[in-house]
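Let me give you the structure first, and then I'll get to my questions.
Every protein chain of the complex appears in place save one, which is left out.
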Amino acid sequence: MSDAKRSDVTPQANPPQRALTLHRELTAVWSDLPGWRGVLASVNHTTIGLRFMATAGVFFAIGGVLSMLIRAQLATPRGAFLDTALYNQIFTMHGSIMMFLFAIPMLEGLALWLLPKILGARDMAFPRLSALGYWCYLFGGTIILLSLLAGVAPDGGWFMYTPLSDKTYTPGINADVWLLGITFVEISAVAAAVEITVTILRCRSAHMPLSRMPLMGWYMLGTSVMMLVGFPPLILGSILLEMERAFGWPFFDVARGGDPLLWQHLFWLFGHPEVYIIFLPAAGALSTIIPVMSRTTILGYGAVVAAVLGLVFLSFGLWVHHMFTVGIPHMALAFFSAASALVAVPTAVQVFAWIGTIWKGRPQLKLPMLYVLGFFLTFVMGGLTGVMLAIVPFNWQAHDTAFVTAHLHYVLIGGFVFPLMAALTYWMPLICGRARVPKLGEAAFWLILIGFHGTFFIMHLTGLLGMPRRIDIYPDNPEWVLPNLVSSIFSMVLAMGFALFVFDMVMQWFFGALSRRNPWQAPTLDWAMALPAPAYNFASLPAPGRDDAAAAVPLARGEGILPGAPRGWRETLVVEPGSGRPDHIAVLPDNTILPLATAAVIGSFFMLMLAGIYWLTPVAIMAIVLVVWRWGMVMGTGQDHAPVHAAPGLPLPLHWQVRGTLAYGGAVATLVADGSLYACLLFGVGFLSVVAPGWPAPESGLTGVWPAVLVAVALGAMAVGSVTARLAEAGRGGDLARQRALLGVAAGVLALVALAGLALLLDDPRRHARDALRGVLLGFAVVHGVIAALLALRTYADARDGRMGPSRRGATPVWRLWQDFALATTAVSALLVAGQELF
Amino acid sequence: MSTLDPAGPSASLVAGLWWAMLIGAGLITAFVLILLAVAWRRPEGKGADERVWTLGLGVGFVMTVLVALVGYGFWVGERILPRDDGAVRVTAEARQWGWTFTQPGPDGALLETRDVLYVPAGVPFDIEITATDVIHSFWVPRLGGKMDAVPGRVNVARLMADAPGEHEGLCAEFCGIGHSVMRFTVVVYEPGAFPDLTVSGGDDE
Partner (left out) sequence: MRWVVGMMAGPVLWAVLFAAVYALHGIGCAWGWTGVAAPFGSLHIVAMAGVWLAGLVLHVGILAAAPKGPAREARLHRMGAWIGLVASGLTLLPVLLTSTCG
């Protein structure tokens, strides 16, 4: 850290104040409401992050119990413990829960809880979005869990291959529970991805450049960008499959131009990046913990960042290695085989950087480090079997056998759970303010390590002996009996280890001795605060040269930037993304039950879909629109505010009076995810038209002049919308903005009318996949048209009610951005369909 | 039905690949753990150059191993692929939960059987695999890799059995309630000596 160079941009320090006074002032503003209202209305990242992690822990326990049932069933060749139908539900739920309800929410929780602390901010960029994500996760997870209790849980395997999961072969609601429940939960993943991205880029401490931020920031940035791009394929796939199940639109039905392989592509286009989405935050924890536990700094910061970059990209080029046996030509397999092997390089760079860090330092065998060593042993082996599976001919033999089961548990438990346990034991003092109870943690570690390897090491052999995945009995294969029994016995040891780990956490939470501040003597900002972490994190925000754990006392005395809460608002600093130069001050929302209400109405939509009451769903959608409309209300202010002097010589505007707000960044991030969804849709069109057997499609009914006219009207009206958005922003001082916004609303409505007319001309979407895809393209345009019109209406309301002014733009920048995106995607869709008609 | 006890050239090539990879993986794991142990025990001092760790070990060493391994994998893969050389053709049609095979019968005419496939020993055969309902996967571990049976598509796999005998086969892709019991048998006969169907119970409807 070149402190000398930074000092020339350092603002002068604020005068010291009494720390306790500041603490009271900030606590009054930042803390959750007392009692049950606090449970419902909290938006604070510390609270929400811990809730995410605790809930994920509960789901981990449930998934773990399911895995014990699986092992009990497989302990003997004729297990009569579960019947096959129930067994199928249980292994499907084990995988789905561990992936979607444990791993992803756990890393989201860790990110939400940790990032503002380690980057030097007071909260995440979008506190209400944190809360919305949590409620969506909780409600969606509960729906899925209830289905298990009701005996109608998903039973098609956690990757839900069609046609097994379609209406013919899964007539019950089992598959709908998965598709709708998981999609509901994924709302929280996308929400988390949006806010993690924006938080890392814009909510760091002053003058902390991207190139010097803690490595955890890079890892989480990589994770969140991957989530933005990687989750939409799954969301699209789930929407398409649910539409096929509910309305008979044939995207995956070969007889009508669909292809079951499209599902596999979409699923694994999500599913493989997902593995790295899970691994990266864990690796971030390792890169944070290993240097601290070795009393040194990380070796090769630049190489590690480059490795993250490589992983983020390469992991999107591996998905077909889950599909090596579906009959894809050898050359295509070879591309993905090479990419799958190559992805081991950035992984290895990190592993060697970590060993090098230990090498140059003075390692201490404290409990987190024990889990780090468990990680090394387990993950290296899992990585090597991963390389084996990347080799096509070996994969042909090992695919869908217990070998793969063993591999994925080595990678996920080795690469995620061991680092996670290192992270939990490492950050636990900051979470609860207490030191751990001696000895219990070590015992849990050894039980987990022995139980894990005892269960899964031999499972490689079981797979090579020919045992496939997902079978419940094997009466004709005596050679599989002993290895399965060994796995089953050790799995119980593993379960005891996890139980002891949880017990240890609980003991620490309630009975641990009070911990001193910064017990590990770590350098990062997360330890520059009192234990347990206060609701506001920092009484004043870290200034350049004072952005490490040693600054705890000056920060608590208000000597940093933006001390206290003198205006009674939740304020945090927003910086320029690359350099970290202070840009403006964001006023964050207060406690509110709006996120809970929003999640509830979204949940009502999913419940109606699940119950098959489709005619009532428009009501739920209207309710969602109404609730979301309320979100915009606190975004505006009716007056101009003077700049705030965050420190002597550092006057900063409030966010209402700047264009590049956090919200604008959030809109851009959302559109990245949206664009990924749209790109996947285009891939679906291309894939089916080139590869699916049931093409060419039957004669199209989109003939004559009317379709062209309607498309032209829709595109023209959307273009007018784009122009009016610009004009409304330009005319924001006076009445012009209102008139122009109204024109924008009118243009939006006209576009929607034209699109509705087009819908009447479309061929029956149930006839052929081409017609179904056209229906989806049109639906995509309509959804975006509706949101654009609502943003125009929002601008109109802002202008009318005085929330816009010469320096206050209201929602116009976001409207313009959205309108342009809607116009562009609709134009591409129109060109695509025109191309299909002409060629 | 062990993949490690190959009974045909395809499975033999893959088993060879496996043993080579196992040895390599064992050596690499040992190497990493030894590095870790040394890193732990050595007295604190000047650490090695960053580039030795990241560029030397992380990129150089790993890339060398991977290029060699992937190349070996491509070579094996190319040798396993079906080619146009007039091999015996048989078909497998999977359904919930069983298999229908067609193969040249004793008199040379096509013979349809359920859950038993008859192939001659010592000559390669191409098997055209499809499914009528959901996705299944054709796998005879001792003969070679699996190939999915996908509705609407015909996938072709090439296998060969070295000697007469019987091999167990199974459905490797989860396909519903009957997945565990969706087994079949491959009966390998001496060319020209088609087994007596009444004895081995081929068409046992």
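Just so it is clear, A and B label the chains in written order, and each chain counts residues from 1 on its own.
Heads up, the rule we're going with is that a contact is a pair of C-beta atoms (placed from the backbone, for glycine too) under 8 Å apart; a residue touches a chain by one contact, two chains touch by 3 or more.
The shown structure was predicted, so the numbers you read here are calculated from the model rather than taken from an experiment.
Enquirer: The chain left out here touches which displayed chains?
Expert: Looking at the complete complex, the unshown chain comes into contact with A, B.
Enquirer: Considering the whole complex, which of A:577, A:716 or A:779 touches the chain not shown?
Expert: Of these options, the touching residue for the absent chain is A:577.
Enquirer: Tell me which of B:82, B:106 or B:195 is the one touching the absent chain.
Expert: Missing-chain contact among the listed residues: B:82.
Enquirer: Out of A:171, A:686, A:701 or A:733, point to the residue that touches the absent chain in the complete complex.
Expert: The one listed residue touching the chain not shown is A:686.
Enquirer: Where the complex has a chain not shown, which of A:22, A:208, A:305 or A:833 is the residue touching it?
Expert: Checking the options A:22, A:208, A:305 or A:833, the one contacting the hidden chain is A:305.
Enquirer: Taking the entire complex into account, which one of A:12, A:211, A:297 or A:364 touches the absent chain?
Expert: In the complete complex, the chain left out is touched by residue A:211.
Enquirer: Looking at the whole complex, which of A:167, A:330, A:517 or A:800 touches the chain that is not displayed?
Expert: Among A:167, A:330, A:517 or A:800, only A:330 touches the chain that is not shown.
Enquirer: Given the full complex, what residues of chain B touch the hidden partner chain?
Expert: Touch with the absent chain occurs at residues 67, 74, 77-78, 81-83.
Enquirer: Considering the whole complex, not just the chains shown, which residues of chain A touch the missing one?
Expert: For chain A, the residues touching the absent chain are 210-212, 301-303, 305-306, 309-310, 312-314, 316-317, 329-332, 334-335, 337-339, 342, 346, 577-578, 686-687, 690-691.
Everything below uses one rule, namely that only the chains that are shown with their structure count from here on.
Enquirer: Can you give the whole-Å distance between the Cα centres of chain A and chain B?
Expert: Averaging C-alpha atoms per chain gives centres 36 Å apart.
Enquirer: How about chain B: which of its residues touch chain A in the complex?
Expert: Those in contact with chain A are residues 1-4, 11, 13-14, 17-18, 21, 25, 28-29, 32-33, 35-36, 38-40, 42, 44, 46-48, 50, 52-55, 57-59, 61-63, 66, 69-70, 72-74, 76-78, 80-81, 96, 133-135, 137, 139, 141, 144-148, 150-153, 155, 168, 170-177, 179-181, 183.
Enquirer: Once bound in the complex, which stretches of chain A touch chain B?
Expert: It comes out as residues 84-85, 88, 156-157, 161, 163-164, 168-169, 254-255, 259-261, 296, 299-300, 303, 307, 325-327, 330, 333-334, 337-338, 341-342, 344-345, 348-353, 355-356, 358-363, 373, 376-377, 380-381, 384-385, 387-388, 390-401, 464-466, 468-474, 476-477, 479, 692-694.
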